[in-house]
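In what follows, a structure is listed as structure tokens, so that the remarks can point back to it.
Note that this complex is displayed minus one protein chain, with the remaining chains in position.
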Amino acid sequence: MIIVMGKSVTQEHIDHVVEIIEKDGLEAHISKGSTNCIIGVIGDERKLDVDKINALDYVEKVMPVQKPYRRVSREVHPDNTVIDVKGVKFGGKDIVMIAGPCACESEEQMFEIAYALKKMGVRAFRASAYKPRTSPYAFQGMGVEGLKIIRKVGDETGLVVETEVMDTRDVETVAKYVDMIRIGARNTQNFDLLKEVGKVNKPVILKNGLSTTVDEWLFAAEYIMNEGNQDVILCERGIRTFEPLTRNTLNLSVIPLVKKLTHLPVIVDPCHAAGKREPIPYLAKASIAVGADGLLIEVHNDPENAMSDQAQQFTPKDFEVMYNDLKKVALAVGRKLV
Amino acid sequence: MIIVMGKSVTQEHIDHVVEIIEKDGLEAHISKGSTNCIIGVIGDERKLDVDKINALDYVEKVMPVQKPYRRVSREVHPDNTVIDVKGVKFGGKDIVMIAGPCACESEEQMFEIAYALKKMGVRAFRASAYKPRTSPYAFQGMGVEGLKIIRKVGDETGLVVETEVMDTRDVETVAKYVDMIRIGARNTQNFDLLKEVGKVNKPVILKNGLSTTVDEWLFAAEYIMNEGNQDVILCERGIRTFEPLTRNTLNLSVIPLVKKLTHLPVIVDPCHAAGKREPIPYLAKASIAVGADGLLIEVHNDPENAMSDQAQQFTPKDFEVMYNDLKKVALAVGRKLV
Amino acid sequence: MIIVMGKSVTQEHIDHVVEIIEKDGLEAHISKGSTNCIIGVIGDERKLDVDKINALDYVEKVMPVQKPYRRVSREVHPDNTVIDVKGVKFGGKDIVMIAGPCACESEEQMFEIAYALKKMGVRAFRASAYKPRTSPYAFQGMGVEGLKIIRKVGDETGLVVETEVMDTRDVETVAKYVDMIRIGARNTQNFDLLKEVGKVNKPVILKNGLSTTVDEWLFAAEYIMNEGNQDVILCERGIRTFEPLTRNTLNLSVIPLVKKLTHLPVIVDPCHAAGKREPIPYLAKASIAVGADGLLIEVHNDPENAMSDQAQQFTPKDFEVMYNDLKKVALAVGRKLV
Partner (left out) sequence: MIIVMGKSVTQEHIDHVVEIIEKDGLEAHISKGSTNCIIGVIGDERKLDVDKINALDYVEKVMPVQKPYRRVSREVHPDNTVIDVKGVKFGGKDIVMIAGPCACESEEQMFEIAYALKKMGVRAFRASAYKPRTSPYAFQGMGVEGLKIIRKVGDETGLVVETEVMDTRDVETVAKYVDMIRIGARNTQNFDLLKEVGKVNKPVILKNGLSTTVDEWLFAAEYIMNEGNQDVILCERGIRTFEPLTRNTLNLSVIPLVKKLTHLPVIVDPCHAAGKREPIPYLAKASIAVGADGLLIEVHNDPENAMSDQAQQFTPKDFEVMYNDLKKVALAVGRKLV
């Protein structure tokens, strides 16, 4: 950590900062230039309270040098983490397709879609039983009844199943029914929820928030891992920008950078940012090309009559066309889409 | 609602859209121009499922005309809502100062600050017992012990007290101890939490999220009101932009527009966006000038040794200087700061 | 165009709006609902002054239905425009690589890079003689001397050459020396410059601004085409968001949507958004996968000692590795990288 002192700093001020640094077991290196006095901190700077030093009136700026998170960092775990969910491996050479409807609506709907996907070779299935909706008047999901259907689909088809959890009170129940738990964009910094999924024994798909920075996203993963659960899969789902043409801006730019910072698998959900089916095949190809370890795609047997996200869900038939095209791009970058 | 049909639309498509509209008890007006066919919807368009129509491939665009929320809207409640919390009135002619430490740290700290504020004439007191922190390694708050101290401060000083709630499981407990409940920026769209505070009988201060639109913020208030609790106070706390100079950009621009859209009181927290004490007095003056109904300011007896937000908390002495300056601005816009 | 009248509208107000509409030779359709009166405009709405209607106090909202630009629109030109620059075709089946140094620094540097690229099969060459720099103290480019070198490189190697123009006074000169003119992100809405390049007979590469919307970007192309020059190639180069990890966010999301709105070729510059070499190969692959018609990549014989953009320029050797990888992705999406 580098501490830049203000112009009118005194020796007393410098001594006070050094004292704070040394109290935490770190070492201070002082460099006095013609215009500024700079104090470098040697040691594990995460022990130091940045905010406390930053609050001093005679301190101009505090610049951290080390990354503040630990468990998510590739520094402490240089190799890729491969998360094995009943034989489906995230973070290895394979790119994993997770497909299924936005919401679980009925047993018939779910089995029709699941069997269609299974026949194409898809191995992981998504469906929400709890729906975060902007309006309280929109469909809020089937709840526990939905969870039971999802489990039944998983058991009968052999697909790995995942679903979203939104409330700390539901975590234990959700973990009982599904193979993977999803945290949505509105809960990326719902810290109590993160802690709760950190205590269960199921892999967690963690989406970024609409305006979380990469650092905040990685810290959210750290919250989960800090409670014991090491199986976190990051999922990029778009960010909010000034552009009105798309619902959100899919932030593919950060994928290679995130993969450099962390050892965790990173997948992409291109559907929610697009908001419409049309650009999704292009965005899915780009996601694979940019290095994603998996995709999350919405497929519905009857999109027009779906209870949510009607415009961005694919029919199984249209999905299959895209799926086959995506496999070619995966091969072109030396990987395999499963 | 206006539905703009695509270029290659057929009569069959038009009939299908009209059918959907009429099924929901609304009326369709068709206008065929040289380049586009437009269908206008007459009636309460909130009954209609926008997404369903938007999902049709031959529909180009759906443009809502009416505001989609109900209870928060000034259309249904033309007069300002005035929320009376033990005699402190939000939304009337008075502008209410809510001051106090970022976090409840000890009984001594709390009483020292509370009595200092009370002496200056401040009537509402803030302090957090549960702290949302980016890092899992940062101070997470005193929990129930903190709630008890906050209540004690309220009882002994007569100040109205408020605190933040983050977890659905804590709502009942928090509501028992404080006079007002605060929902922070990371939980603006934590829908289960919103529903839960909608069921209790205490006013709720609802902050905007770092990238929620005004519509989403008002919908969040609608979630609370839809469960029964009508006492919602909106609190602007800054948004995330590209500018690195400030932690967040305090969005004062929207205050007059939000006040036009809704009858609810709107207050401003200038501290979290600023991140540093220095600009806060200016931002607080601007908040009053732009029409805010109250302010939320962090005051600590020993900011340097505070357990969080050290850089943005005021000493009681500095706070008093600002408080007196703010009163002059309030008078200049025909109001009174209490 | 749809005009939504305010709540307290009178018949007189409606008559006034209808009068404005009819004065411009358009037709007005009035629909009165229970809550709102809506006026639909039939005809070429681009004739109408939106702002004038929007300015009326009793008008709540004006919603355009038609796209406001003409020449850039795919509506008026359904097929892709293919721009042929001395045999190098933009907008067809081929994806065109444009490579070369950030800035023209000397004849030696330029020829060394150009011949290395030519040997690999690259056909289009980039280099700037005028440099837009944030600081007035940074290298501002070689000016006319640089233009002469660029032309010499084009003549001797047979590569198609392009360069940036920043000042209206330089347009004629620049057009004389190069085969294609580039407009950078800071000049996307420099309207006088756009008009000036619209008058010359050379294709124009038009970058989006750091926060221009797609509509504004297409309007910028319209400015050029409106003066006579129909050969505009759009170039996505990243937008400004809140994320500090990347210099800019490469907005690949909009490529498929822009290609739907316009018939013009769309290429991508992944270098300036990345700011560092490391993620560029991934972003370049993603650009091809998402549908780009070309790429703009910085290559320098000695990046460390380059006079600008040192961190994001490739050595010819590293570029060749990437170039070959990119060709595979192009084939996977049914195209060919030249």
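All chains are identified by letter, namely A, B and C, in their written order; residue positions are counted from 1 within each chain.
Rule of thumb we're sticking to: contacts are C-beta pairs under 8 Å (C-beta built on N, C-alpha and C of every residue); 3 or more make two chains touch, one makes a residue touch a chain.
These numbers were taken from a predicted model, which means no experiment stands behind them.
> From the listed residues B:I38, B:M142 or B:I288, report the one that touches the chain absent from this view.
Only one of B:I38, B:M142 or B:I288 touches the chain omitted from view, namely B:I288.
> Which one touches the absent chain: A:H29, A:K176 or A:K199?
Looking across A:H29, A:K176 or A:K199, the contact with the absent chain belongs to A:H29.
> Counting contacts across the full complex, list the positions on chain C that touch the omitted chain.
For chain C, the residues touching the absent chain are 46, 51-52, 54-56, 68-69, 132-137, 166-169, 186-187, 189-192, 195, 209-211, 215-216, 219, 222-223, 226, 240, 303-306, 308-311.
> Since one chain has been left out of the picture, which residues of chain B touch it in the full complex?
211, 213-215, 238-239, 241-246, 248-257, 260, 273-274, 278-279, 282-283, 285-291, 325, 328-329, 331-333
> Can you list where chain A touches the absent chain?
Interface residues of chain A facing the absent chain: 2, 4, 7, 29, 31-36, 38, 40, 42-44, 61, 63, 65-66, 75, 211, 240-242, 244.
The rule is simple: only the chains that are shown with their structure count from here on.
> Answer with same or different: of all residue numbers used at the interface between chain A and chain B, are over half used by both copies?
same
> How big is the gap, in whole Å, between where the Cα atoms of chain A centre and where those of chain C centre?
The mean C-alpha positions of chain A and chain C differ by 32 Å.
> What whole-Å value do you get for the distance between chain A and chain B if each is reduced to the mean of its CA atoms?
Centres of chain A and chain B (C-alpha means) sit 26 Å apart.
> Using the touch rule from the top of the page, what residues of chain B touch 2 or more other chains?
211, 240
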